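Below: one structure in structure tokens.
Shown here: the complex without one of its protein chains, the others still in place.
Going by the order they are written in, the chains are A, B and C; count residues from 1 in each one.
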Amino acid sequence: MTDAGGPGAIARLRDLLEGQNTLGNSTRFWYGFLVVVGFMFVYPFLTNPFVLKVNTDYFVWMILALSLAVVWGYTGIFNFGQTAFFGLGAYTFGIVGITLIEVTGGTNVAILAAVVVTVLASALLGYFMFYGRIRGLYVAILTLAVALTGNLILVRTTNTTIGAAELGGNNGVTGIPSLTLGGGPLSVPLGITAQYYLVALLLVATYLGLRILLNSYYGYVLLAIREDEDRTRMLGYDVRKLKLIAFSLTAGLAGFAGALHAAWGNFIDPTVMGLTAASVPIIWVTVGGRDTLIGPLVAAYALQSISTKLSTVGSGYTNIFLGAVFVLVVLFFPDGLIPAIVARWRERTGDGHDIDRSNTTEAEA
Amino acid sequence: MSLLELDAVNAGYGRTPVLHDISMEIHEGEIVSLIGRNGAGKSTLMKTIIGLLTPTSGELTFAGESIGDDSPERRARRGIGYVPQDKEIFPRLTVHENLKVGRFVNETNERALFEEMYDYFPILDERRNQKAGTMSGGEQQMLAVARALVGAPDLLLLDEPSEGVQPTIVEEISDIVQEINRDIGTTVFFVEQNLDFTINTTERCYVIETGELVNELPPDDLRDSEVVQRHITV
Amino acid sequence: MAVVESILRFLVLLLSFFGTLALAGLGLAVIFGIMGIINFAHGEFIMIGAYSTSIAYGAGIPLAGAIVVGGLTTGAFGLVVERLLIRHMYDRLIDTLVATWGLSLILTQAVQIQFGGTFGSIPVPFGTFQYAGFSASMYKIVLGLTALGLFAGTYAVFTQTTYGLQARAAMQNKEMARSLGVDTGRTYMLTFAFGSVLSGIAGGLFAPLTVLTPTMGSEYIVEAFVTVIVGGTNVLIGTFGAALSLGLIQTPASQLFGTLGGRVALLVTTILIIRVLPEGISGVVTSD
Partner (left out) sequence: MSRDVRKRTENGEKDSQNAFNRRNFLKSVTVSAGAVSLGGCTGQIGGADGEGPITIGTLYDNSGPLGFVGKGKDAATEMWLEQQEYELLGREVEWIDYNPAGDNTKYKNLTRKQIQQDDVDMIFGALLSSNREALRPIVDENQQLFSYNDWYEGGVCDEYMVINTTLTSQQRPLIDFMVENFGSDYYALVADYNYGRVSNRYARHYARENGAEPVNEEFIPLDTSEFGSTINRIREEDPDWILSLLVGSAQYSFFKQAESAGIDLPYGSLANIAGTYEHVSFDPPVMADTYSCFSYFQEIPTETNQEFVENFQERNPAYTKEEGGYVFLSIADAWNAIRFYWNAVENAGTVDQEAVLAEYENGLEMDSPKGPVTFNGETHHATQNMWLAKVNDDHSVSFLDMDGEETEEPIAENVQTSEWFRNQCNLVDDSSWDEPRTEYLTPDEGDLG
């Protein structure tokens, strides 16, 4: 009697989480997922503060990767300037955080501000683009131009202050508060381990939340837009509005990640809006597999940690290695590494019931 | 002797099969047509012959050689001229440049038939240096036909040449196709829904229904519009 | 007299902005226009052109010849890249972008390891152009004129050669071109090589004016993108129009508001032009 609700709840939950649009719908996947999440949560007992700190940042990047996967991989809007929103969120968090930490004692308002500001800014840009018939590559270049312009402006902000925050030009904003928990006078700043747990929790929540979204009715509409925008419009959907919503919400998620990054490093500088920074998330998503969520997650984590690892070798070959990885993955695994691995694994185990990818064609920008 | 032979060809888009076990034969010098309802697989068959679609199984033989693995450009160079359903002229090339692209059809041709084509289609001669995209639908159709013929192909594939074209021009094209068949000896295979065009032009006619060849009508039956009507009414 | 000087000043500056934008963009535009792909390593192709020009110049070849060597070397390199990489991803715009981005990382780093931070410099030839109180670098004038010459050359290639005809046909309708016997694979290969030659020549032409470093490509990549995007898919009219109109914006903006003003004006204009003409300038001249 007592456990009758249990399995039913799990089934209902799985029903929400699973569907054609995401990889990993088998029971086996969920066991694996629980093992990974479980490991994430016991990890602090196995390692040192440096590793925890670095991993916290990787988790932040993974949230950024998810935001790009949804807007580009699933909706087909090639946002080359996702880091502009990441940076905007980070700067907003920094400015509001520094200004209000003395007043409110916490960073909740700053986080909220970061998300609100990015959503508004991206909605403005999105309105400009989507209601102006701008599509495909032109969206990519436009968003990139916005990021680069942001970089140009931020570099010039030597001795500029907003609120209590000194923007610091090239040197960036320093002294950004770490995340706090609780509200008002009861706010507690989080240490390295606590921050790790909080960000890990946020990452897992984001992943599951996006799975629910993508497997919902709305998710299917996004996919329809990616596959054939004109036809989706003819079926009576307001494609411009839907694109605008997807664009702004994912930008808001990127801004949220930016805020976490600023809090993580107590620092943000204009390079987040540079050309290199702009292309890095694109590469995670491509290497991981752009119409999956799990692929970009794994790729962001793997590529960031490899890049850090390589820099400790001290040699200048890091970029050659990374460059070669991108080239080879695109050449040999056009759908991304994770889908390729999954396909290979299924072939071997004969486990084919997960999702049928045959009728999803390549995502075009 | 047979110029084009299809043997149990299956083809389709992605994993959606359209054509089922198509077997047919076209002899040198013939004018053969293919009729069928919308969506029966007529254009798919044309695309499979020129090579824009790859058959999942079956054999294609052209002039005694297997062409099933050839790219479209190889097939064109072997001597197949193709006029697609929506004309697909190059809009930003001039009329003459469009024809020049067509001269790569049939590699063995010694001389491109530019002047001949201008004789057949005087309107094109007038528009020689005009951008093709600026011409009317009928003129574009003539250009598409001329472009496919300028290299003197052995086989001309015509996909609904009468579609969206004025009746007078339909007639003109029909006449010219027969003239060319006579003068240059080009074998013609075309897809049509326009009854008059089919009856006027064709010697023999295949009927396709939901991806299968169901019938072959001899010339006499073609005169019986009842029979033909039955096969092509939507 | 002062009026003449101001006009000269404006014209020479315009010519030099136009030259930079056009040269930076032309090679990229040829590849984008015909093949529909973006070569993100374009800046590094310019860098290779500049380096090989400098090597040839150092070996005693006169500058003009050295620039030709630079162009051909880059073209050969482009050919190899096309065969090994690009041909596997025709019609996969984004994949090409990522793969060529990877290539750009590799090239920059490899050149840094091989040649170090900076590389042999070429003196600016031709001396100074002088008129009354006005003087300018003669080479910059030549550069602008050479850009015009390259447009003419590119125009000739596209209108007078079989390759050019086939490339334009393939660009307008790839499947139809193939159905008419055009070997589009070969056409694309030649296009990529041709675009690379143009980028290499641009690099060679820039070499005397700049400092050769492994990262020098990034100085031109934004200009190149902006020109190509504003220009749209029509290689010649689009790119020419884009370089000219952006030059016309950048010249007064940088005169009035300084170099930064010029750059910001460039980016803002680009955003506005795309908003008004989503297909770029090509959208106006080609109405199909």
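To be clear about the criterion, a residue touches a chain if its C-beta (ideal position, glycine included) is under 8 Å from a C-beta of that chain, and two chains touch if they have at least 3 such contacts.
Source: prediction; values computed, not measured.
Asker: The complex has one chain that is not drawn here; which of the drawn chains does it touch?
Answerer: When the entire complex is considered, the left-out chain reaches A, C.
Asker: Write down which of C:S52, C:T100, C:S137 or C:N173 is the residue touching the left-out chain.
Answerer: Here the residue in touch with the unshown chain is C:S137.
Asker: Can you say which of A:V155, A:V204 or A:V221 touches the chain missing from this structure?
Answerer: A:V155
Asker: Can you tell me which of C:V81, C:A167, C:I201 or C:M216 touches the chain that was removed from the display?
Answerer: C:M216
Asker: Of C:I61, C:I237 or C:L260, which one is in contact with the hidden chain?
Answerer: From the options C:I61, C:I237 or C:L260, the contact with the absent chain belongs to C:L260.
Asker: Can you list where chain C touches the absent chain?
Answerer: Residues 9, 12-13, 16-17, 20, 109, 112, 116-124, 126-128, 130, 133-140, 208-211, 213, 215-216, 218-219, 251, 254-255, 258-260, 262-263 of chain C touch the chain absent from view.
Asker: Quickly run down the residues of chain A that touch the omitted chain.
Answerer: Given the touch definition above, chain A has residues 44, 47-51, 53-54, 57, 152, 155-156, 158-159, 168-172, 174-175, 265-267, 269, 271, 307-308, 311-316, 318-319 touching the missing chain.
Note that only the chains that are shown with their structure count from here on.
Asker: Would you identify the chain whose Cα-based centre sits farthest away from the centre of chain A?
Answerer: B
Asker: Centre to centre, by mean C-alpha position, how many angstrom separate chain A and chain B?
Answerer: 52
Asker: Write out the stretch or stretches of chain C touching chain A in their complex.
Answerer: Listed in rising order, the residues of chain C that touch chain A are 38, 40, 85, 88-89, 92-99, 101-106, 108-110, 112-113, 218, 221-222, 225-226, 229, 260, 263-264, 267-268, 270-271, 274-275, 278, 280.
Asker: Which bits of chain B are touching chain C when the two form their complex?
Answerer: Per the touch definition, chain B meets chain C at residues 50-52, 71-73, 76-77, 81-82, 84, 88, 90-93, 97, 100-102, 104-107, 133, 147-148, 151.
Asker: Along chain C, where are the residues that touch chain B in the complex?
Answerer: 165-166, 168-169, 172-173, 175-184, 286-288
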